[in-house]
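For this depiction, one protein chain was excluded, whereas all remaining protein chains were kept in their positions.
Chain IDs A, B and C follow the sequence of writing; residue 1 opens each chain.
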Amino acid sequence: MYTFSPASIDYQARLSAFMDQHIYPNEHRYEEQLATASNRFGALPIMDELKVLSREAGLWNLFIPPSLAQFGDTEGLSNFDYAPLAEIMGRVLWCPEAFNCNAPDTGNMEVFMKYGTEAQQEQWLRPLLAGEIRSSYAMTEPQVASSDATNVELRIERDGDEYVLNGRKWFITGAMYERTQIFIVMGKSDPDNSNRHLQQSQILVPKGTPGLKILRPLSTLGYDDAPLGHAELVFENVRVPAENILLGEGRGFEIAQGRLGPGRMHHCMRLIGATQRCLELACKRVKERSTFGKELSQHQSVREDLANSFAELEMMRMLVLKACHRMDEVGAPAARDMIAAAKVKVPIMAQTIIDRCMQVHGAGGLTADYCMAEAFNYARWCRQADGPDQVHLMALGKQVINAYTQD
Amino acid sequence: MYTFSPASIDYQARLSAFMDQHIYPNEHRYEEQLATASNRFGALPIMDELKVLSREAGLWNLFIPPSLAQFGDTEGLSNFDYAPLAEIMGRVLWCPEAFNCNAPDTGNMEVFMKYGTEAQQEQWLRPLLAGEIRSSYAMTEPQVASSDATNVELRIERDGDEYVLNGRKWFITGAMYERTQIFIVMGKSDPDNSNRHLQQSQILVPKGTPGLKILRPLSTLGYDDAPLGHAELVFENVRVPAENILLGEGRGFEIAQGRLGPGRMHHCMRLIGATQRCLELACKRVKERSTFGKELSQHQSVREDLANSFAELEMMRMLVLKACHRMDEVGAPAARDMIAAAKVKVPIMAQTIIDRCMQVHGAGGLTADYCMAEAFNYARWCRQADGPDQVHLMALGKQVINAYTQD
Amino acid sequence: MYTFSPASIDYQARLSAFMDQHIYPNEHRYEEQLATASNRFGALPIMDELKVLSREAGLWNLFIPPSLAQFGDTEGLSNFDYAPLAEIMGRVLWCPEAFNCNAPDTGNMEVFMKYGTEAQQEQWLRPLLAGEIRSSYAMTEPQVASSDATNVELRIERDGDEYVLNGRKWFITGAMYERTQIFIVMGKSDPDNSNRHLQQSQILVPKGTPGLKILRPLSTLGYDDAPLGHAELVFENVRVPAENILLGEGRGFEIAQGRLGPGRMHHCMRLIGATQRCLELACKRVKERSTFGKELSQHQSVREDLANSFAELEMMRMLVLKACHRMDEVGAPAARDMIAAAKVKVPIMAQTIIDRCMQVHGAGGLTADYCMAEAFNYARWCRQADGPDQVHLMALGKQVINAYTQD
Partner (left out) sequence: MYTFSPASIDYQARLSAFMDQHIYPNEHRYEEQLATASNRFGALPIMDELKVLSREAGLWNLFIPPSLAQFGDTEGLSNFDYAPLAEIMGRVLWCPEAFNCNAPDTGNMEVFMKYGTEAQQEQWLRPLLAGEIRSSYAMTEPQVASSDATNVELRIERDGDEYVLNGRKWFITGAMYERTQIFIVMGKSDPDNSNRHLQQSQILVPKGTPGLKILRPLSTLGYDDAPLGHAELVFENVRVPAENILLGEGRGFEIAQGRLGPGRMHHCMRLIGATQRCLELACKRVKERSTFGKELSQHQSVREDLANSFAELEMMRMLVLKACHRMDEVGAPAARDMIAAAKVKVPIMAQTIIDRCMQVHGAGGLTADYCMAEAFNYARWCRQADGPDQVHLMALGKQVINAYTQD
């Protein structure tokens, strides 16, 4: 029915083997290093070791699409061909970084590839592609509904050869991380422009720039997502050189639009991988535990839950694959209905499936002894990341109604 | 991502054109003929007219797979390639018969093609393929859970050159229909066989055989599904010649197994077509109706419902396509996990979507003024047809658990 | 916790005994008389017999509240005390008429009691209270969203000593019934009044008035609800005497508001009774049927479904009781949040529970062999009757938001 390219199929096999050999056996070590780290947002030695191994294994920067292949070492993979790889990586939440394929760096690198000057690419993209530094994308603001990008309030004002930034951001993933060196910041450079989509600009702000304060880490459902973390930031008269503007003043909205399709599908596929692993754990669990004289696997309601979860996972996977394929064919803007459909369906369905998988594990299912609780948090968070479900449903609903009333 | 064969794509276009030209414009006439028929289970003139047209248009017997192409006029279509055609036909519940593609005749014809003797094929298959007669498949019994085929109690006993049948069946689709001439009856010929799957046989019983009584039509949610109908039957010392046995004594279970995969997927695809049409109607409706000063299409909850319905329909469609594709590749038995997944997910999701579409139509949505209420009944009925969801979930759950605990 | 009055408790016992003695044993006879009636909307002999018996048993007109007790033979029952009686009657969908407690006659009688002139009461209320004639309430119109009462378009124009009516109505319950003699019709007498709630009037139109055409019966999910039925009506220059106006010109909205609280709660309680009975049937069924070597009652998923249904029924019942109690204490307008809460929750939950109960009955659960399929239709219909759920949720949501943001 659908056929992945030979390259994708080959990568799938090699990536799975790498997971078996290097990732799963190191999960405990990773958690230990994190739990005992003096700085929860510091770099972990195990991650650096794994990065060396994955580069050697040729599993580095697989997210790069064919159109940007000149930036990588491979011929590039379409969104469709990359999807199963993202799913495999998603089985261990922290491991995409080991392949230089973690959010938000992949999206940021794409921005640099597509919109950066040569100097910007040399300074930031090169070390990002090498995994030497990390980056953040600063879009969301606490005081407005940032899912409507035109609401963004952070001010970017020209002052001579510089831009001056004032405002507040939060949920800035990676901002806490000590490796993070550069922030791509969305703000308003021309708030009075009558075209609401030309008011925004995106600009580069190196960490450490005076006036940029990292206020605090934020948690979701009790998770701080260390070492990357989600931070709240304040910009107080932050000055950067004028050449730090990306693509040009007033083109921030355009960059934001171009960035979103692939990133959303990557999240979906990683989440599917995480959910798939939870389902596999649940299947093992129900064969090992008995209650009221019967193996859990013999209970009809347990079987129904696992059967439904299997079927739902297939549906989720197929929907994302279709969205990826369409995005490859016609571009993200024209595929926005399928992207939105996947974006809203996958997280809520994943949340439900993982909830069931936790439940068959008893109270232990809620603890850190299994990967399920953290995967649940990832699913729940995805229902807000890049805009709440409701916003995407509103847009999709409008498209659907139009599509069937045009004659 | 997935590619239908050029033949399938061509049929899709021609079938859609035929629907536009001959089916949709005749819906009202069909309903009128049925409503005013002296016999609710008699043949309708409009159907005979449409059958002539569809044969002329080369849209006849499209359900025949390549492996049985010698029985049709085409090269045959794989389940995957036939799926979109079944979806299109499903948009008008009564119209598959116009293409000789309605249940249970398609499944019965397949049984004759695969398991019938030449004499049986000459007598029954030929007129079935020509659409001259109709057939029923008598499996379900009122007094036992027939979803477990080994529960079937109707007795088939050898007596000299004849078999004698005693028992009771119900939900026998088509049995009320005046065109129906032949029943394929499942029963127990060897109830004491220690192998529970060798106890059953299937045997041909012509309508009118003495002792076979058609007791009454059954309705589901108020629908009698005329003119085909679902009947309750009694077999009292019904005698048929020994050669009426299909394939041989004790092979009834085997025939039942071989029959089920494609039929279930056809139901799913037709139901998806019916649901898709309901969604399109709902989209039109919300642009035409205003309440509390606002077009319905402007209400966020309406948009969310329609957006979710669109996304769910895509997921359902992809799941069935995957099941069909897999069935084509490895056969129905090896694809039984995907078939079960589609079988349980599509009807319940269709029921939910159609329910939403009815709701935006106000009280009128529940009436016969729209196709939605009857489509709702079809979805609800499919959750029981060929076994209740619970039975398929039980089997699928077991397969899923085994699949992930084998290492 | 809650205490019904001694009178209510006494009625509950007597009503249950009457059901056991006269209603349940006659269900089959009722269905037979209906199925074989020459006129599906004619009066059935069995109903007339039962009405005599229930009057003799003192179980007549129990819906009358204490404030209107002068119209009945009892001291009247509060909504709270009447609720369990409505639940008991709801166990057999057609039987409330046997106690003169069926919709829409109860609501209509209340309108006559509260707003009728002595002459109107003598002419219409007296025979209604005696069960000699039936009545309809004509509010909903096909071409507008009538859940917003200000949308009503039927014109009521003064012409000398008469009013002239022009317009169209549908879903007029009871209009098909041969016993129905009088229609209470809502329309616009002053469409240009700047106060949208003073544009409407309600007026009495006797059946048979020239210009009033009963177009056709409407069905919901395949049910025509005979013999009462739901009809579509056309008013073409229908003339009635000026004294037929109720309460006075421009007071139609006021009457509509006053009518709704109790009627909605009666529907809820009857539906709870119907659902309760389905649950009881399901419990019996699962003890009688085995599948895959096990009684259905032993399957964990069956137990979970029935346990959840039991709990949900308790919650539904308590919610309606609370709404009734509050309505008794502060009147329907001040209790509108609780009434709306019950109005939206009970039907959808009933629909879900009945769906489960049908499912454990196999295909038979969908047929007329059980009361479940028709109860399902009743639940589904209640989600539209007196306005779709969405309208009530919108109003309730606004009230809730206001309630918690007033400080």
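Just so we're on the same page, a residue touches a chain if its C-beta (ideal position, glycine included) is under 8 Å from a C-beta of that chain, and two chains touch if they have at least 3 such contacts.
Given the structure is predicted, the values throughout are model-derived calculations rather than measurements.
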Of the chains that are displayed, which are in contact with the missing one across the whole complex? A, B, C
Selected from A:193, A:291 or A:402 as touching the chain missing from the view: A:291
Given C:123, C:146, C:297 or C:367, the one touching the chain that is not displayed: C:297
In the full complex, which residues of chain B touch the absent chain? 299-302, 304
Spell out, residue by residue, where the missing chain touches chain A. 140, 142, 145, 147-148, 151, 170-171, 218-223, 289-292, 299, 301, 355, 359, 362-369, 373-374, 376-377, 380-381, 383-385, 388-391, 394
Name every residue on chain C in touch with the hidden partner chain. 1-2, 80, 279-280, 283-284, 286-287, 297, 300, 302-312, 314-316, 318-319, 321-322, 325-326, 337-338, 340-342, 344-345, 390, 392-394, 396-398, 400-401, 403-405
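One rule holds for everything that comes next: only the chains that are shown with their structure count from here on.
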Nearest to the mean of all protein Cα atoms is the Cα centre of chain B
Once you find the CA centre of chain A and the CA centre of chain B, what distance in Å lies between them? 43
Expressed in whole Å, how far the mean CA point of chain A lies from that of chain C is 53
Per the centroid of Cα atoms for each chain, what is the distance between chain B and chain C, given in Å? 37
What residues in chain A touch two or more of the other chains? 300, 302, 304
